[in-house]
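Shown here is a partial selection of chains from the complex, left in place.
Every chain is named by a letter (A and B) in the order it is written, and numbering of its residues begins at 1.
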């Protein structure tokens, strides 16, 4: 181990200094949380995830051997948002995301994904393939009267043509849901694997299924930390028992190597409900898995 | 999602109003906890479980499609108990339980199960089949000199003929135990599956085994939250490592559909030791799994 002990690591993601200049892959925090419907506080997620990432600074990924220190990475700090105004915040997020070639966004609530997809779909000029890992389908047409909150992200993303439902897979889904809402996305071609499906079939089969659905075009990964079981990720707003173990989530991301990844978000870490930083560490580690997974292909 | 956000949900189980009139299936809290032998505080379990159940109010079960809102349910509030007096409390519990056709009791300590079984066995007029999910066998003849505490429930239930040992299965058992106590129930015909057995054989085999033991007669489910591993349910009085994952417990209950269920208790949630409400949520969700499982058959 070289450098400084973890407890003295600078607070950017993986110890990166803050900058305003994007790199090949850029991390940014989006502290929006006003569209959440149960427990609050994902605004503090980005800084908690960054702090937890100090554990991952030194050395390479133990399986792929990719060392993030050798990659072109930047931490752009926090996106500006409009306090108390979701619509204005979504517009601001889209504007800022549009300027970043490859963004790894740290939430914040899941509502941030919609403007990220808007910006990215416009950039790539086509619908994206989507790997959506979550306890909730997030395809409600609205949430308690709120059109653009964290429960309707993919309803809008599909309706707006930002993602291609036939190349979209949702993994970990297990929450209560109205029957018609549950049927909506599959009726449009979306593949849904529940957490019980993953437990029953195993992670290797899950990976194979996901790769088959995602295909070879530009793809996006949206990871809601509540996909993990509350035992592994208590620090989130709408926990659901029966979820994924952290090792399954890591294996899943490792299994995504070689696809055409264009961006990721890691959302819904709510530090006030975390214990001993384990949820923030899970978020940081899954973001780092993504970086090492896509970074593996950069050298090719 | 319709109705109110979860954070404004009324505090009855699944947002039900409190009532004194039983429904087809009635929920009640039993805040007895004076017979516990390690950590205290299950008296606060019922209210914590109810609060956590707000997450489950809206929508149907994601697999069975059963929507509790369509079932005849009631929350009867808290049972009266006799403070500081176990025997008097057990008598009170039995009296109150006798008036309720189908009771889902929220503990409170496991000691409450004995009077519930007494009331139910009398109602059905025969010994019950029992699915007992727990880290502890609870067949001690006494606990530290106390005849009727949370460790001797099934010793008495078998001796009193309330349950049929040949149609009784205990799942998740793993605590230290005197050799003669461990041998007592199996000698009477009880089937015992340790948590390691479940991990080794898989949940499908466990379900098959349980169904074979339980048979087709009137059955009762007693679920001690410490059957779950402390990672999934830290908020309990006598945790034991090596336990079940919450997804296994959910799968187990789902696998019990079609049997002749007459009642359930979910006991030993001790909120003072919970973190971020995950144990209470596990308790609430397992109770809701039971409701959806038995409710599925009501329409037939």
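General observations
Just so we're on the same page, a contact is a pair of C-beta atoms (placed from the backbone, for glycine too) under 8 Å apart; a residue touches a chain by one contact, two chains touch by 3 or more.
All values reported here derive from a predicted model rather than from experimental measurement.
This homomeric assembly is drawn with 2 chains in place; in total, the structure file defines 6 copies of the chain.
Here is the rule we use: only the chains that are shown with their structure count from here on.
A rotation of 120° superposes the C-alpha trace of chain A on that of chain B, rounded to the nearest 5. Interface residues of chain B facing chain A in the complex, by the touch rule stated above, are 1-7, 54-63, 65, 67, 204, 229, 231-232, 245-247, 250-251, 275-278, 281-282, 285.
Listed in rising order, the residues of chain A touching chain B in the complex are 37-40, 140, 142-144, 151, 173-179, 181-182, 194-196, 199-200, 229-232, 234-235, 238-243, 245, 273-275.
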